[in-house]
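Below you will find the structure I want to go over with you.
All protein chains but one are shown in place.
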Amino acid sequence: MKSVVCHAAKDLRLEESPLPEPGPRQLRVRIAYGGICGSDLHYYQHGGFGTVRIRQALALGHEVSGVVDALGAEVTHLRPGQRIAISPSRPCGHCRFCQSGQHNHCLNMRFFGSAMPFPHIQGAFSEQVVIEAHQAHPIDPTLSLSLAALAEPLSVGLHAISRAGSVLGQQVLVTGCGPIGSLLIGALRRAGAGRIVAADIADLPLQCARQMGADETINLKSQADRIESYKLEKGQFDAVFEASGTEAALRLGLDLIRPRGILVSIGMGGDVSLPMTQLAAKEVDLRGTFRFHPEFATAVRFLNEGLIDGRPVITAVLPLNRALEAFDLAGDKSRSLKVQIAFSEETV
Amino acid sequence: MKSVVCHAAKDLRLEESPLPEPGPRQLRVRIAYGGICGSDLHYYQHGGFGTVRIRQALALGHEVSGVVDALGAEVTHLRPGQRIAISPSRPCGHCRFCQSGQHNHCLNMRFFGSAMPFPHIQGAFSEQVVIEAHQAHPIDPTLSLSLAALAEPLSVGLHAISRAGSVLGQQVLVTGCGPIGSLLIGALRRAGAGRIVAADIADLPLQCARQMGADETINLKSQADRIESYKLEKGQFDAVFEASGTEAALRLGLDLIRPRGILVSIGMGGDVSLPMTQLAAKEVDLRGTFRFHPEFATAVRFLNEGLIDGRPVITAVLPLNRALEAFDLAGDKSRSLKVQIAFSEETV
Amino acid sequence: MKSVVCHAAKDLRLEESPLPEPGPRQLRVRIAYGGICGSDLHYYQHGGFGTVRIRQALALGHEVSGVVDALGAEVTHLRPGQRIAISPSRPCGHCRFCQSGQHNHCLNMRFFGSAMPFPHIQGAFSEQVVIEAHQAHPIDPTLSLSLAALAEPLSVGLHAISRAGSVLGQQVLVTGCGPIGSLLIGALRRAGAGRIVAADIADLPLQCARQMGADETINLKSQADRIESYKLEKGQFDAVFEASGTEAALRLGLDLIRPRGILVSIGMGGDVSLPMTQLAAKEVDLRGTFRFHPEFATAVRFLNEGLIDGRPVITAVLPLNRALEAFDLAGDKSRSLKVQIAFSEETV
Partner (left out) sequence: MKSVVCHAAKDLRLEESPLPEPGPRQLRVRIAYGGICGSDLHYYQHGGFGTVRIRQALALGHEVSGVVDALGAEVTHLRPGQRIAISPSRPCGHCRFCQSGQHNHCLNMRFFGSAMPFPHIQGAFSEQVVIEAHQAHPIDPTLSLSLAALAEPLSVGLHAISRAGSVLGQQVLVTGCGPIGSLLIGALRRAGAGRIVAADIADLPLQCARQMGADETINLKSQADRIESYKLEKGQFDAVFEASGTEAALRLGLDLIRPRGILVSIGMGGDVSLPMTQLAAKEVDLRGTFRFHPEFATAVRFLNEGLIDGRPVITAVLPLNRALEAFDLAGDKSRSLKVQIAFSEETV
């Protein structure tokens, strides 16, 4: 069985490992598709991000779909051959955060493909993976396994919206229209946003943003003048979602948001200089967002029922034996949004 | 009639001006006490703050109390001789923010003693001032006019709490225990905070914080080790109120706050470098707060009924002819919290 | 100029009246379509509802669209010939509710076609009507004037959702699928509800509910058993919207809602017997909803952009000279959902 394993920055290998056996409440899954996420890229390109560094071999990957292969003795609600989206999230259920419904802050979280704890939590970019039964979300016959692997990044977008509260009828700005920003736009349209403006510094993501439902797209390099009118009367956006992770976008958001508006920061950008006087005087509400929990089931529902269509986001699918090429492609923002690895021919 | 007028940085004068006459819905007030606020000090010491600069002579002052002197023809609910706290806030009532109940963001605000608009809005550090009838809040016979002049900074604290939502039973940190921070602590105690920790870099404000109701005080210079246990399990404070306006305090707040906690920024600190990855990963809610609106009436009520006692905050009261000395004293944080000017002997 | 005027229960007349002239900030509109609402029917059938009774001749109607005919001197942002949806809401802007953004509770509201105040506020079922400029909402060339007249009842649905807060991903029940309930379902789908169950006692509204986006429909007379599973584990619905105005539906909602769920009551049903022990023990949040304010602009936007399609709701359109027949048809729930009157041939 092959896995995509990162040993250090720029040291990514396709490695053999033994087939794992599921425990009584677990199942084994043949992975179909795995999307390459920004954090996967960070491990590959830089060996980590911030204080999180790879200290032992780490199988990457947490955006995956697959087909049930073998069931543990106590798992009765699933069957072999079933097509599923897989949540990468395994909270403990016992800590004070789990007991208050904030499972994404679990003190003992085992999230696929993460170097935050040590020993690291191995990821799901393998031909077969053992998961807990609660991680499996059956998908509709009409939904492809490739699209099902978007459930995870879509969950991130849905959770970001839930952090903002209701956006029904609101005028919303999204800065940064990569895979997360673009899926977020699809989710905002579904969540009843009144008008969605998408901003980026490149045309490929803006094109995707429009396909996902943005009413207006603005290239901040070539069309910066079009942003001016949104500064009027202390700012025109009810909510801003910052998905680029840049200081410039965050500061722009503070300029354009109306007093008491909500600015959700999705992109992690390390240390950033912020104009606190402006934030205070406009009473901006700057909210962080991190992963998701109940939103994964919602994401699968929306994908299953065609209520959100993620197709514009996937720009390339490469077979497992070209996994390293897939990582390089995913790192090239001028050509790629979401790049997926196909782990098996038959499941495609 | 004398006023305290700022012409430029370090150029503060006691000037004569003619007695103003009230319009039909206005009244004239003999000012009793005026508290010197941080923004008054900024005008005096630096000629402004950020992009807000003094461009014409500006009477300072917005924390005032007084005695009704003359009534406009249409004002029937007040009488000469009545003792009042005076709200410095005059929103227009018509703009989109006033029509949505967010009067502190009024597009046409005329707030006493502000160089934000031009022509500037003159302040209330005068022997007599004309105000709108709605600015007058009668005070209880048991409340001194000196304490009544704390209604304004107390309102700032109450509004900061309302920005956070309910604090009932919560563990709360206040960083920066000057007059605003200390009055905020009194308001937090009254609002049902469960446990209040106060932090500052000097002992005088911490002593005041304890008198205002803090359960624990920490001198961040000499007792920094005592803060460590609050970092456990991703942070222990449900809410943090940052009133020092420093980057260090804001970063400390991000370390100590629990995931999904609310960090209210009261102190304006210009550009500040923030660890956005931490803010996102902990899903912190960083909220600005600015002035107040309905809270002024609440502040007067709490002072009237003795439900909040502001006496520990007032460290000096100087007569009008020593107004410049009062400003210098207010600027010396090692000796002063709130310094007030007494505008009249008889009203004391 | 003809108007549809109600003099008393069962006394509805087509009457002539002089052409009105717009004031400086007003405009005159040739009415295109008018939808018959439940309150119009109550005036016609019973002479009022509850304590609200017709005490003078009252032109009915508040769900209207039209074409601008003449402009007041100060109205510059509209032009003759423009096609508009018309908000029936005219709050005063000055009372304590308007000043807190709760214009639907205005103490001096002049809402079209209402016998609540005396003298009554005349309605808009006339060939021409004078409105305030702020009541006019231009519509898209692709939107028919008939569909534009749904903006008002759709606003009621959108406001009901805003009363509930975010419904993103939630499991929602709607009881009562007449025009309001069905448009609400369209709005819930747009607002990101995860799964929508519609319940009624008749098949025609349920058929409409499905077309508007319900995932499941339940006829409470013939399919009552299908509701049982939703009672499990203290109740399965995150939110319930009660649009039938019946005690039975409200009590059903309390059975099916999960603890801490939100039950929005749209249908007004007079005195109703409620199991308060159940409401308390499940900590249900029973919220009233009344009309709308900012939601009218949102409704027009969603109709303009095709984000909500109201066509299934309109079951009949009759010309003005058959207005009385239209009222009788609208009162027959077995044959009708929304019945509209076409006031002009040319505007159709």
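Just so it is clear, A, B and C label the chains in written order, and each chain counts residues from 1 on its own.
We adopt the following convention: a contact is a pair of C-beta atoms (placed from the backbone, for glycine too) under 8 Å apart; a residue touches a chain by one contact, two chains touch by 3 or more.
None of the values given here were measured: they were computed from a predicted structure.
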Any idea which of C:20, C:138 or C:269 touches the chain not displayed?
-> C:269
In the whole complex, of B:24, B:80, B:117 or B:194, the residue touching the missing chain would be B:194
Looking at the whole complex, which of B:110, B:226, B:301 or B:322 touches the chain that is not displayed?
-> B:301
Who touches the missing chain here, C:260, C:311 or C:333?
-> C:260
Contact with the hidden chain (one of C:214, C:256 or C:284) | C:284
Where the missing chain touches chain B, by residue = 158, 161-162, 165-169, 187, 189-192, 194-195, 215, 294-295, 297-298, 301-302, 305, 307
Residues of chain C touching the missing chain are 49-50, 96-97, 102, 104-105, 107, 163, 233-234, 245, 250, 259-260, 265-277, 279-290
For the chain that got dropped from the picture, name the residues of chain A it touches.
-> 93-94, 98-103
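Here is the rule we use: only the chains that are shown with their structure count from here on.
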Please identify which chain has its centre, taken as the mean of its CA atoms, farthest from the centre of chain A.
-> B
Between chain B and chain A, distance of the C-alpha-averaged centres to the nearest whole Å | 43
Mean-CA-position distance for chain C and chain A (Å) | 39
Residues of chain C engaged with two or more neighbouring chains = none
